[in-house]
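A single protein chain has been removed from this complex, and every other one stays in its place.
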Amino acid sequence: MEAPKQQDTSFTQPNILDEWFVPKKPNKDEAEAVVRPSVSYWKDAWYRLLKNKLAMIGLVSLILLVLMAAFGPIIAPDSAETTVLQNQNQPPSSEHWFGTDELGRDVFIRTWEGARISLFVGVMAALIDFIIGVAYGGIAGYKGGRTDHYMMRFVEILYGLPYLLVVILISVVLKPGLFSIIIALSITGWVGMARMVRGQVLQIKNYEFVLASQTFGTKTSRIIRKNLLPNTMGPIIVQMTLTVPSAIFAEAFLSFLGIGIQPPFASWGSMANDALPVILSGDWWRLFFPAFFISLTMFSFNVLGDGLQDALDPKLRR
Amino acid sequence: MATYLIKRFFAMIVTLWLIITLTFFLMHALPGSPFNDERNTSEAVQKNLIAHFNLDQPVSVQYIEYLKSIVQFDFGPSIKKSSQTVNDLLGRGFPVSFELGMVTLVVAIISGILLGIVAALKHNGVIDYLAMTIAVLGISVPNFVLATMLIQQVAVNWELLPVATWKSWKHMVLPTLALATGPMAIIARLTRSSMLEVLTQDYILTAKAKGLTPFKIVFKHALKNALLPVVTVLGALAAGILTGTFVIEKIFAIPGMGKYFVDSINNRDYPVIMGTTIFYSALLIFLLFLVDVAYGILDPRIKLHKKEGR
């Protein structure tokens, strides 16, 4: 090859050595090298969640709330839930950390007993939504066609029902109590989950990698286990995390209206309801503690759900 | 578009029928409901009930007659007060609740959208964090908690505004604030995230490449697209506000439908519970339908999707 107009400036650069002009030793790995180490989806999501400060605050406060719900009543100085009439409406003190109510009951103890109920209702509602919703949505999405059409028409009609009104209606009819609330919450609550799962399944079903598995003759159960589930798990977890606070809110709402948890049991909602008549007289602790912990719990689940959503979104992977 | 609307209209009717039927049979299954119990009612009320619900007829006839009366917007008598009907209560209470609900909805939509836009435009800035902190708090604090805290601080401790009832605009401030904060937070978060998403779209780049001003890019090109997802949740938000009026009216002693409804629940005044539930369900289901129509008008692409029904 001729070089007619070579304008080579390399001769003015003394640091280029002649012996460098030899073929490079073949280095096969280099050309095909993977530039960054691959991290599994869940590990990657976990690292990203750890970096999200707000979500971490939510996670830590949730752990503390669960611990307090379990052990709070035990560590209180006034251990028994006694009705001592001399102790009515005491402000917070070393003996009653959150004060007492009009029957002389310790608000600290009642707050953590309320926490048990709120958390139980929230988690149960989310679990039931999960079971029904995933099964229903999964079948509709996977079967597709006519089955999907009719299943989804039914869901659409249920979806149009005003959630809290139905919950109120059911609660009025059923004997008031913990399980009535959970049933009332679940009766239409799963619809959102079913819609989401069906959408995901429908989308993933048509991805090339699922079609590829099918052409290899992979069994349906294996496709569901290996392809569909891992890819829908992210949005499902997010949905469940966000179901918990809305169930907790609904329970508190019902209890506040007087059709939720019945005395002698207490929930944060019913405690706030009981505190309504006394806030004008300045007994702030009666309202403040249950209100604060409802808000904290809902806040924690909400920010954790948001964080999970960001962390599990494959589009945001870097 | 037309096919789509007809389909949606049909679904609306079915949903309505479902809630009416559900209400009827739930009340029937209930011990102590007007259908099964004769103890707690006066003779005059008793007569009204038998006449209105056809209690001397078989259940199937009762059901058909009940459907007929609902279609004619007749919800029957109240158990507790022999002289008044559910319609009387609705006529008295609903205008107040409607006023509270509408003011709340307007406040929530306007402030939520503005907050969302500002947060999206100052993405990751101080204003964004501030707006989103407000939004997360707004979602986390239940409206009845916010309401009671507002009373305690603003009305009792600072004595800035009246505590309760519904007389002047001053009486409206606290209930509206308590009721609007949650929906506002939801709208703000949704507007922000969809605005951020829209701002990364190619057509925004096209608009920038045309040399348009940032103002035009945001308000002409981005906002309409960003608000589409917001429109879809308006129905659910309206439902939230409506059920919210139950507790807010109870707390602030506002003589609205919500207060009557809560009272009727506590008194087990079943015709009122049934009537209100059906009336509010119908209202909300109709609102959802309107939202779908609005969506179809806002998004020119919807016409293409009529086959899939969205």
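So that you can tell them apart, the chains are marked A and B in the order they are listed, and the count of residues begins at 1 in each.
In the analysis below, contacts are C-beta pairs under 8 Å (C-beta built on N, C-alpha and C of every residue); 3 or more make two chains touch, one makes a residue touch a chain.
Note that contacts and distances are computed from a predicted model.
Missing chain, UniProt protein name: "ABC transporter ATP-binding protein", from among "TonB-dependent receptor", "Cytochrome d ubiquinol oxidase subunit II", "Lysyl-tRNA synthetase" or "ABC transporter ATP-binding protein". Seen in the complete assembly, the chain not on display touches A, B. One of B:207, B:247 or B:284 touches the chain omitted from the figure, and that residue is B:207. By the touch rule set out above, chain A reaches the unshown chain at residues 1, 3-10, 13, 15-24, 27, 30-33, 35-36, 318. Across the interface with the omitted chain, chain B contributes residues 201-203, 205-213, 216, 220-221, 224-225, 298-301, 304.
Here is the rule we go by: only the chains that are shown with their structure count from here on.
Between chain A and chain B, the centres computed from C-alpha atoms are 25 Å apart. Interface residues of chain B facing chain A in the complex, by the touch rule stated above, are 11-12, 14-15, 18-19, 22-23, 26-27, 29-30, 136-137, 139-142, 144-145, 148-149, 151-152, 156, 163, 239-240, 242-243, 246-247, 250-251, 262, 265-266, 268, 273, 277, 280-281, 284-285, 288. Across the complex, chain B is touched by residues 54, 153, 156-157, 160-166, 168-170, 172-173, 245, 249, 252-253, 256-259, 272, 275-276, 279-280, 282, 284, 287, 291, 294-296, 298-299, 302-303, 306 of chain A.
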